[in-house]
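Entry: subunit A
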Amino acid sequence: MRHDDTTTTEHPVLGSPARRLLTHSAVRNGLAAATVTAVGLLAVYTVDDFTVGSVAMLTAYACVAMGLTVLIGGNGQISLGHAALMAVGAYTMALFLEPRTTALREVPVLSVALALVLAVLVTLCVGLLIGLAAARLRGPYLAGATLSFGVAVPGLVTYFDHWFNGEQGLPVPPPDMPTALDNALWLPDRFVALIGVVAVGVTFFVLANVKRSAVGRHWAAVRDDEIAAQLCGLSIPREQVTAFAVSAATAGLGGAVLALFLQGVNPHSFDLRLSLGVLAAVVIGGLGSLRGAIWGSALVVFLQKVLADMDVDENLPSASYGLLLIVVMLAAPGGIQGLLSRLGDRLPRRSTHHQGDN
Partner candidate 1 sequence: MLQITGLRAGYGQLPVLHDIALDIAPSTITAVLGANGAGKTTLLKALSGVLPPTEGRVTFLGEDITRVPVEHRVQRGLSHVPEGGGVIRELTVRENLRLGGLWRTGASAVQTTQTAIDEVLDLFPRLAERISFHGHQLSGGERQMLALGRALVARPKLLLLDEPSLGLAPSIVAQLMALLGDLRESQGLTVFLVEQNVHSALGVADEGVVLSLGSVVARGPARELQADVALRHAYLGF
Partner candidate 2 sequence: MERFILFTVNGLTLGAIYASMALALVIIWRSTRVLNFAQGAQAAASAYIAWSVTDVTGSFWLGLAAALVGGAVLGVLVQQTVFRRAESMPPLNSAVVGVGLLILIEAALGMLFAVDETRTIGSAFSTKSYQAGSLPLVSPQDLFVVGAVTLTVVTLGLLLARTAVGLRMRAAAFAPQTARLMGVQVPLMLSLGWALAGVAGGLAAMLYTPTATELVPTVLDGLLVLGFTAAIVGGLDSLVGAVTGGLACGLALSYTSGYSQPDLLLPVAFLLLIGVLLARPQGLFSSSRTRKV
C-alpha cells in the first residue's frame, strides 16, 4: 500500500494560494471525485443503448467495491459476505418504493433518492451488528463468519416470504424520468446509470475524506499493528466496527442501485458469486485503493460483457477473472492501481503536484 503524504515537501513555490488550496485534501478529494463523476457522466451520455446497462452495473459494483477495499485494505478485515449486505440495501429499496408507485408504475425521483438514503442507513445498522460480531474474530474465522453470513441471508429472505415474497422476490419500479431526458428518448437504464454515477461520485468523495481523516488513520493503525494501536489509546473493536459499518453502508448503496437497474430483487441475485465477484474487483484493482476499486469493477463487469458478446464459452469470463485473481495476487499484489502508480513514478515528473493514492 502506498501512502503518499509527502506532497507538500516537494513544492518549490509554497506561497501560491492556488497551490495551497490544491494541497488541501478535502478540496483535492473533491476534485478527484468530480473527475470520477464527470468521466462517469460522459460515459452515460455517450455509450450506446446496449452498453449503458453495463455502466449501470459497473456503478453498483464500484460502490460496493470501494467500501470493501476500505475495509480490507484500509482496516485489515476481510468480508466474503458483502453480497448479503447489498441484498439488505436492495430489499430496503424495494420495500420503500413499492407502495409509492404511481399509476404509471414509475416513482418520483425524490422517492428514489430517499430510498437510496434509507438503504444506506438500514445497511449501516445491519453492518454495525455484524461488525460487532466480526470485531471479535480474526483472519480465517472472520472469513468463515462473513462467508456464512453471506450465504445465510438468501435463506432468510426465502423463509420470511410474506415480507419478501420468497423466491420470486420484489419488483422495483423504475424512476420517473425528468421530461428533458424523456424527450431525449432516454431508456430507464440510462437514467439508472446516471443515478449510479452520482452514487459512485458521492461514495468516492466520502470515502476518500474518511481515509484521509483521523478515523481513516486509526483504521490503518489497527490494520498494521493491533497491539501498537491499542497502546496508542485506540479501541480496536470500535475502529473495526465503524470500518465494517461504513463498508456495509456503501454495500447497501450499491445493492440499491443494482436493484434499481434490475427493476427487482430476488434472493438469487445476491449469492456467493456476487460476493466473490466484488472481492475479485477489489483485489484486481489494488487493495486499499478507491480508484483501483473502480478499475477492478470496470474490468470484472466489462470482461463479462465483452466475452458474452463474443459468443465464446459462457464460462470464459469467470475463468479469466479467476485466473486474473491468481496472477494479480501472486505477481502484482498492488493490482491495477499499483501498476499505474509504478508507471507514474517512472515518467518524468512534469508537475510537482503528485496526487495521493486514493
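Note that in this section a residue touches a chain if its C-beta (ideal position, glycine included) is under 8 Å from a C-beta of that chain, and two chains touch if they have at least 3 such contacts; residues count from 1.
In picking the candidates, the idea was that all candidates are chains of the complex that A comes from, given by their letters.
Model, not experiment: these values are computed from the prediction.
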item	value
Pick from 1 or 2, the complex member that touches subunit A	2
Contact set on subunit A toward candidate 2 in their complex	72, 76, 78, 80, 133, 136-141, 143-145, 147-149, 151-156, 158-159, 226-227, 230, 236, 272, 276, 279-280, 283, 313-316, 318-319, 321-326, 329-330, 333
